[in-house]
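Let's turn to chain A:
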Amino acid sequence: MRLSRALALTTLTILAAACEKRTSVAETILIGHVGSLTGSEASFGTSTENGIRLAIEDINAKGGIKGKRVAAKTYDDQGKPEEAAVAATRLITQDKVTVLLGEVASSRSLAMAPIADANQVPQISPTSTNPRVTKDGDKTRPYVFRVCFIDAFQATVMAKFARESLKLERVAILRDVGSDYSVGLADFFSKKFEELGGTIVSDQSFKSGDQDFKAQLTTIKGKSPEMIYTTGYYTDVALLARQARELGIKVPLGGGDGWDSAKLFEIAQGALDGSYFSNHYSDENPDPRIQSFVKRYREKFGGTPDSMAALGYDAAHVAFDAMARAPDLSGPAIAAALAATKDFPGVAGVITIDADHNAVKSAVVLKIEKNKARYVTTINP
Partner candidate 1 sequence: MTEFLQHLVNGLSVGTIYALVALGYTMVYGVLKLINFAHGDVYMVGAFAGYYLSDLVGVRPPWADPPPGAGETFVKATIVTMGSMIICGLLGYLIERFAYRPLRHQARLTALITAIGVSFLLEFGFQLSPLVRSPIEFPPGPSPRVFPALLARDGYEVLGVNLSNYDIIGLLVALGLMLGLQWIVYRTRFGTAMRAVSFDSQVAGLMGIPVNRIISWTFVLGSALAAAAGIINAVSRPRIEPLFGLMAGLKAFVAAVLGGIGSVPGAMVGGLVLGLAEEYVAGYTDSSYRDAIAFTVLILVLLVRPAGLFGRLTVEKV
Partner candidate 2 sequence: MSGNILEVSDLRVDYGGIQALRGVSLAVPEGQVVALIGANGAGKTTTLRALSKMLRPTTGTVRFLGEDVTRLQSHQLVARGMAHAPEGRGIFLNLTVRENLELGAYLRRDRAGIAADADKNYALFPILAERRDQVSGTLSGGEQQMLAVARALMSRPKLLLLDEPSLGLAPQVVQRIFQVLREVSESGVSLLLVEQNAHKALQLAHRAYVLETGNIFMTGTGQELLASPEVRKAYLGE
């Protein structure tokens, strides 16, 4: 019986720890962040988290919001949707956060969205690009927003650029079948590119974390495309680009904002020269806001911020802006203020929230030359 008592005690202790109530200090505004700090997408969640921390430093340096300091509470979801849902619930119901930030991936944001709506706590996703994130059927979710492009816009930008500026006829697609971001982008691109009269000569896929892409690349090479549009994240794209060059593929690659990271160039070592990708901003942009963000990020965390960090930073600032404008800090008030966000100057573009709670902002197209991204053009929505 001693054993059973010990077990019961352990269980109770754990339960107690799990259910421990936190009293929020009245002077502090708590915002919650759900991100993948561990697991296969840990690097993205960590970037976002870094961006958010930087934003919080900013706002507190300016004296906070409505005279209150801002603090953040972050929970790891290991890249699992169920965990994201549980973490979001805990942030809202126990930690009583005012605003919820997250998640990087659409599938996790989708798991959090109903909870945000049900509890009337605004959720801002930094990078979830799937159109359905802010939608509940045909209705717009009242409390869910995002500060990034949606798939359709970014894909259209690249399809147009490839078709009209580069005058390409034949493009091959290489998508990451395990990532909703990549699949969504590839689908929209292929639709748009064909609408514009181009041909998709091959549609291949890989899975994030793969070490070898030569099988797909060899097949693509046989179809002799003029560009390979590959919608993965930088971690995979850089390796993939090297292997493409090793196979003697000389055509440019194309991609989206998932490419944006200093690591891309570090790994690719020039293999991406001549390639194009769409992004929110260019870190060449002399805008002092952007330059100061990049500089401070480098000092604090080492390395150049990627788009996940920039969007995390923007998501937090958009939230602060709305909180400052809102008459009070209740969920509905903040949500209303968020919906009214207009021309907010983020580091990743000027953000206006539209009726569907998506960010409307311009995209830039960057070209990689000598292992560096160079600004080519800006495309407005």
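Candidate entries met the following condition: all candidates are chains of the complex that A comes from, given by their letters.
Operating definition for what follows: a contact is a pair of C-beta atoms (placed from the backbone, for glycine too) under 8 Å apart; a residue touches a chain by one contact, two chains touch by 3 or more; residues count from 1.
As the structure is a computational prediction, the values presented were derived from the model and not from experiment.
Participant: Every candidate listed belongs to the same complex as chain A; state which one touches it: 1 or 2.
Facilitator: Looking at which candidate touches chain A, I get 1.
Participant: Can you list the residues on chain A that touch candidate 1 in the complex?
Facilitator: Those residues of chain A that touch candidate 1 are 37-40, 42-43, 45-47, 177, 204-207, 209-212, 214-216, 218-219, 221-222, 235, 238-239, 242-243, 246-248, 263, 266-267, 303.
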